[in-house]
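What follows is a structure written as structure tokens; I'll ask about it next.
Here the complex is missing a single protein chain, while all its other protein chains stay put.
Naming follows writing order (A, B, C, D and E), and every chain is counted from residue 1.
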Amino acid sequence: MDKSMLGDLDNLPEEDKLRMSSMIDQLQIRDSLRMYNSLVERCFNDCVETFRRKTLDKQEETCVKRCAEKFLKHSMRVGLRFAELNQGASTPD
Amino acid sequence: MDKSMLGDLDNLPEEDKLRMSSMIDQLQIRDSLRMYNSLVERCFNDCVETFRRKTLDKQEETCVKRCAEKFLKHSMRVGLRFAELNQGASTPD
Amino acid sequence: MDKSMLGDLDNLPEEDKLRMSSMIDQLQIRDSLRMYNSLVERCFNDCVETFRRKTLDKQEETCVKRCAEKFLKHSMRVGLRFAELNQGASTPD
Amino acid sequence: MANNNPQSGLEKEQIFSMAEKEMEYRVELFNKLTNACFNKCIENRYKESELNMGENSCIDRCVSKYWQVTNLIGQLLGSGRPPM
Amino acid sequence: MANNNPQSGLEKEQIFSMAEKEMEYRVELFNKLTNACFNKCIENRYKESELNMGENSCIDRCVSKYWQVTNLIGQLLGSGRPPM
Partner (left out) sequence: MANNNPQSGLEKEQIFSMAEKEMEYRVELFNKLTNACFNKCIENRYKESELNMGENSCIDRCVSKYWQVTNLIGQLLGSGRPPM
């Protein structure tokens, strides 16, 4: 997720800014590792149904790739909309 | 969740009591934020099914409110029963 | 999960080895408590369907025991295969 | 720094760290139990915001059975540790 | 150690600790929202890797409705705390 969502550090003393910024870095690393894990979980669950062999067949591989790409595009779009809402830039229906 | 569930601090030295109590406070804050997030997730999943407009209709709003109220009442009742079990106050069928 | 999966500590200075090893211990304790909680959740969900009385009947009890035993055996087998993959010991189909 | 406490600083850290994990475990147990019993007992159409009599007695029995499953599996895991 | 800051060290720790929880809350909110809208809007056969028009507009409305549910429940919980 985008760093800017986690808050505005401008009106903090320099030393606290550093500490806050390092805290955000830590959260982002943890979050991206978790995202990786849950993306694998989701695409595996949706795309791999049979266990007659121990390697992915072509169809499963394609499915996994599309699943991951689609999720990343989705996640980016959600991020944009979410940022707009956070800034109160809501438009009528 | 109720603080008393998390343990008995009476037989600790004053300094450790403070530290333990602050630890419990931290856990409770984190837990209540998580509870908020998962209540939203549950009520959204159960109540919002269509995406033809960008605002909740009256029916969805009512559903969300009832869902949240019902979950809170449920959670309170579970808390009472859970506390009884923790005190070994179990009664026959 | 098996400690060896969490990394190789051999080429660290003694002091860091201790700290890393204590970190792994902490993770293992937390993981085993979580595993316990999610095993209970799974076996409860799969085995307990009716709420006409407040005690488990014989059939539910048997189901819970088998569920837990089966999960533990499963988990052990997954651990073995996982360790093989981590060591690159992959064999053809 | 005089330390006339029988426990060393390190031991104390371990006690606090264990207590913290134990509390996290209890919170997680409570949350899982709450969700499991909501799923089993509450109809999710939400026609009203009150719990009805059937739901109330289902909740009580559900908590009791969840507790027993926790104990049963605790015994099976062979730990002397009580679930709470 | 001179401390001419109006906030004491302890208060500062509490502010950082609260800020950390607040950020964890936002990350979790974003992840739950993302997953919920993926489940509601994206067909999981994955016939292509692009989002089609229907999916795109579903996502926009879904984010907006999820946000409203967050606010609605926030009011109900009676906290003055905004969801973000």
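Heads up, the rule we're going with is that a residue touches a chain if its C-beta (ideal position, glycine included) is under 8 Å from a C-beta of that chain, and two chains touch if they have at least 3 such contacts.
Given the structure is predicted, the values throughout are model-derived calculations rather than measurements.
Asks: Which subunit A residues touch the hidden chain?
Replies: Those residues of subunit A that touch the unshown chain are 26, 29-30, 33-34, 36-41, 43-45, 47-49, 51-56, 60-61, 64-65, 68-69.
Asks: If you put the missing chain back, which residues of subunit C would it touch?
Replies: Touch with the absent chain occurs at residues 1, 5-7, 16, 19-20, 23-24, 27, 31, 34-35, 38, 46-47, 63, 65-67, 69-71, 73-75, 77-79, 81-82, 85-86, 90.
In the analysis below, only the chains that are shown with their structure count from here on.
Asks: So subunit B and subunit C are the same sequence; what rotation in degrees superposes their CA atoms, nearest 5?
Replies: 120
Asks: Using the average of all C-alpha atoms in each chain as its centre, how far is it in Å between subunit A and subunit B?
Replies: Roughly 27 Å separates the two chain centres.
Asks: Subunit A to subunit E: how many Å between their CA centres?
Replies: 12
Asks: Residues of subunit A touching 2+ other chains?
Replies: none
Asks: Show the residues in subunit D shared as contacts by 2 or more other chains, in ascending order.
Replies: 22, 24, 41, 60, 64
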